[in-house]
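The complex appears here minus one protein chain, its other protein chains still in place.
Each chain carries a letter (A and B) given by its place in the written order, and its residues are counted from 1.
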Amino acid sequence: MAQLAAAEPLAVTRVAASRRSLAARLWSQPSGRAGLIILAIMVLAGLASLAGLVPDNPNAQNPAATLRGPSAAHLFGTDQYGRDVLSRVMAGTVLSLQTALLAVAICAVLGTLGGVAAGYFGGVISSVVTSIADLLFAIPSILLALAIVSGLGAGWQNTAIAVGISYTPIFIRVVRGPVLAIRNADYVKAAQVLGFSRRRILFRHVLPGVGGILAVQVTLALGWAVLIEASLDFLGLGPPPPAATLGLMVSDGTNIAGIAWWTLAFPAIAVVLLVLGFTLTGDGLRDALDPSTANS
Amino acid sequence: MTDRNVTSASPVLAIRDLSVGLKTRTGVTELVRSVSLEIRPGERVGLVGESGSGKSLTMLAVMGLLASPVTVTGGSVTLGETELVGAPDRKLRALRGSEIAMVYQDPMTSLDPLQRIGEQIAEGLRAHGAHRNEAEERALAALAEVQLPDPHRLARAYPHELSGGMRQRVMIAAALAGNPRLLLADEPTTALDVTIQRQILSLVARIQRARNLAVLWVTHDLGVAAQFVQRLAVMYAGRMVEVGPTAAVFGAPQHPYTAALLAAVPSTTGERSALGQIPGSPPEPGNFPPGCSFASRCRQARPGCIRAEPALEARGDGVAAACFVPPAEWQP
Partner (left out) sequence: MNSPAEQPGSMPGTDASAVGASGPTAAGPSAAVLTAPVLAAAGLVKVYPPAGRAGQPSIALAGVSLELAEGACLGVVGESGCGKSTLARLLVGLERPTAGTVLLQGQPVTNFRRPELARRLQLVSQDPFSSLNPRLTVASALTEVLLVHRRVPGRKQAEQRVAELLDMVSLGPQFASRLPHEMSGGQAQRVAIARAIAAEPQILILDEPTSALDVSVRAGIVNLLARLRSELALSYLFISHDMAVIRQLSDQIGVMYAGRFVERGPWQSVMSAPLHPYTRALLTAVPEPHPDGSLLGSADDLAHDAPDTGKVQVAASGRTGCPYFPRCPIRIDKCLTDDPPLEVVTGAHEAACYRAGVAVESGGVPAESGGVPAESGGPPGERA
């Protein structure tokens, strides 16, 4: 019945600042800022490695300089084969990033398609999609990844596929909700009455509302993917030695941590920084996109 | 309205120069500016205004329910002899429900959806010292007093099982169960059907007369104000611009805003002519213009209106208005 006549919120809380760019808002969030800085460092290190700007060849063995602690020549020390740990960590970072990117590309595409289909069309399509998602959900991600990698063999692309498929149900769920909600929003009904085509309504009115949530989820997924990928490598399911994956380095490092802490510590810290960077950025994005925090 | 209960006894509630503001990093944004109002026992007073006028904030300030960073920045509110502004929380809680009661627009948010109605009312009474059985009886009596059918059965019902009108009656029952001296109501009938609204207003009027209760009724509905309250105060941009007996204010408004509001309200009788519009919009808090806040939208504005803020002045017949231009000089 008669709604609140003129229940306008206090003018001071009215969102006046959504004109500030997303980047600016993200930077002003402490979590966003920290996340972006960490990620910048890691990505730069990875790019440097790709460009060959490493102190040493990550695979160059030097039997004369095995298990040396951090020094001027080897900032992160050397491992049991005399390889420079810093160079290997940088190479490992690249590997982690590219695996994570591929993995998230897979699950984001599959998950968004599924989520949008389920949310927008509802009915049978929604039931089918959510059942598939539930099925994938029911299997622990590591086991699922294990199964896939065992079937496809080792190699970073297969690791990426494994990680991507196991994360897909989360994307389906995360995307379906908002799509469903927006689909029933008054402005979508208004668009129908205004005679717009289904396609126009989907692309111009429904999907833009999902973009923000998608961005947040992609960022968080990247962090998660790095972790799972490292875990898989740790278990020996990723690219085999002498590949410089962070997971393998941590695995080797645990064996000799007593005598050479640097072989464990630095790769582990690299993993932590990557995950932290993505997670903080994702949190910052979420806060930056939340209209209730959008006043300057 | 021929109530003879309004005495010239000392006021139940005295609001003096109350100001409410929003504390920001850079300073204080004024929201309610120097509002003064008295309510005597047995009196029904209305606080009328559009959104952003500050009427609800004033009400919340009286109850001590402002949430930081919104806070009282000046003035005083006395209930009888007790000062409410700055009073310790403990004291305010003791007063709420026993001396002062409040009814809101949406009873669903003030009633616990998981608790039976009778129990909620009784619990409130016990919190103020009643014994279990006494509380139960008084709760039932309260439900009966608001003319809810079958109070015994209803006491065992949950809020969602009732209609909007019945829930509002329950709110009123809960409010009155503690036998307060003052009832504050913030648009409690706005969301109700008009036929139910009439029943609720009539009910409150009857109970209020019987108990000589003082009532402050906030509404944006001028019809409700005209029919229900004996005195009304009109708020605009955080200030009180006109106050006086309802008949006088409606019959001969002394402030151009009041007059404009009255011209904007359609009625179900009389000539059918274009409704009066007010150009522009109310100023935002923090952006109050210099001088009279209404000047930029006022047909009667003179150059002097933006130079100084008019204060409430008596205009006779118990009416006070804050305007430099007397009605005699108004242009049509």
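Note that in this section a contact is a pair of C-beta atoms (placed from the backbone, for glycine too) under 8 Å apart; a residue touches a chain by one contact, two chains touch by 3 or more.
Predicted, not measured: the structure shown is a model, and the values here were computed from it.
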Options B:121, B:139, B:222 or B:241, residue touching the unrepresented chain: B:222
Sole residue of B:162, B:216, B:243 or B:312 that reaches the chain not shown, by the stated touch rule: B:162
Residue among B:9, B:210, B:264 or B:308 touching the omitted chain: B:264
Options B:19, B:56, B:246 or B:293, residue touching the unrepresented chain: B:246
Hidden partner interface residues of subunit A, rising order: 1-8, 14-16, 18, 185-187, 189-197, 199-200, 204-205, 208-209
Absent-chain interface as seen on subunit B, which is shown: 1, 50-51, 147, 149-150, 162-166, 169, 193-199, 201-202, 205, 220-228, 246-247, 250-251, 260-269, 272, 274-278, 281
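Operating definition for what follows: only the chains that are shown with their structure count from here on.
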Where subunit A and subunit B are represented by their mean Cα positions, the distance between them in whole Å: 53
